[in-house]
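Of the protein chains in this complex, all but one are displayed in their positions.
So that you can tell them apart, the chains are marked A and B in the order they are listed, and the count of residues begins at 1 in each.
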Amino acid sequence: MEQLVYKKPDSIRDDFKITFCPGCDHGVAVRLVAEVLDELGVRENTIGIASVGCSVFSYDFFNIDIVEAAHGRSLAVATGVKRSKPDKVVFTYQGDGDLASIGIAETIHAMTRGEKVTAICINNTTYGMTGGQAGPTTLIGQVTTTTTKGRNPELSGFPLKISEILKEVDGTAYVARVTLDSPQAIMNAKRCIKKAFEAQLKGLGTGFVEILATCPTNWKMTPQEAHARVRGEMSEVFKPGVYKDKVSEVI
Amino acid sequence: MGLNMGRIVLNRDRCKACYLCINACPKKILEPDSSVNELGYYPAKVKDEKECIGCAICARVCPDMAIEKVYK
Partner (left out) sequence: MNNKDKKQLLKGNYAIAQAAIEAGCQSYFGYPITPQSEIGEYLSTKMPELNRAFVASESEVAAINMLLGAGATGVKAMTSSSSCAVSLMQEGLSFIAGDEIPCVLVSVMRAGPGLGYIYPSQGDYFQTTKGGGNGDYKIVTFAPASVQECVDLTYKSFYVSQKYRTPVCLLADGMLGQMMEPAVVGSYPYEEIDQSDWALDGAKGRAPRHIASIERDQETLRKRVEKLFEKYNRILENENIFEKYEIESAKLVITAFGSIARIAKAAVKKARKNGLKVGLFRPIMLNPFPEKIVAEIAQKVDCILDIELNCGQMLQDIKASIAGAANIPIKFYGRPAGVMMTVEEIYKQIENVYKEIVEKKYGTACI
């Protein structure tokens, strides 16, 4: 008798529409968040915050209540939701431009207050939605539409290491950086996302996962080449790993 | 047909032809289709269903959730 070993998570709409480009890791990240909501049994008690960027169409796939935030303001909106309804599970799904550039103040201050929310950040070293401009995480030497000769730190500074910064913020309870470049990495990413939600559910503080993700379209690479870049130069600068884990401490 | 027989339900019209599943499949039984789907891509398809072990790796790496179900 054959058994069902995989199906679309309930936290993804039946009529979902994946709005991302071919091979983009966003789709996997979204599914992992949905699987975690399913496994924790919180889908019907969750309010998600949709941000601006490629994640702007969260309504198209997440099967949960969602409120939008202006660019960068997701964690302020999340604060307003959570403080008003402390029994709800609240999470943001943001890109690195949203969370670490225009919204870095909202990010750090929500986390320094230890807001009991979860933040998922897609770091793809570029502004994907607007066509591949340099962002806060663009690597030195990386060619983008606004660093046409490669990012030069003299002109446009250095890539921002988000997880390293946020682990130093006292209100965070879980900080991890993961990749999605292999089946094993995907399984690991899911475990980390689950921990980031458990940090919230246990009332320990903010849970945060930075996902090193591909942008094949703007990187002008095949999805396979893009994953090789994540494993290579991206992981060299942005070292994957668990940076802070108060969740395991209490277990 | 052995005990490890598996089966996937692939919605060809959701596939955007990134072929990450083709690369990831441990049994190498996925390949590009020769006709385009609704989106205009040549979607992945199972070339040898008998060999599927139902490991669901293809479903886990698919960014489009085009592999809707996996049975084992």
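Things to note:
As a working rule, a contact is a pair of C-beta atoms (placed from the backbone, for glycine too) under 8 Å apart; a residue touches a chain by one contact, two chains touch by 3 or more.
Please read all numbers here as calculations on a predicted model, not as lab measurements.
Listed by label, the shown chains that the missing chain touches in the whole complex are A. The residue touching the chain not shown here, chosen from A:62, A:93 or A:174, is A:62. Listed residues A:24, A:50 or A:213: the one in touch with the omitted chain is A:50. By the touch criterion stated above, the residues of chain A touching the omitted chain are 13, 43-47, 49-50, 56, 59, 62-70, 73, 76-85, 88-89, 105-106, 109, 113.
One rule holds for everything that comes next: only the chains that are shown with their structure count from here on.
The distance from the centre of chain A to the centre of chain B, each centre being the mean of the chain's C-alpha atoms, comes to 26 Å. By the touch rule above, chain A contacts chain B in their complex via residues 2-8, 12, 16, 18, 20-28, 31, 182-183, 186-187, 216, 223-224, 227.
Every residue of chain B that touches chain A in the complex is listed here, in rising order: 5-7, 14, 16-20, 23-24, 41, 54, 56-57, 59-65, 67-72.
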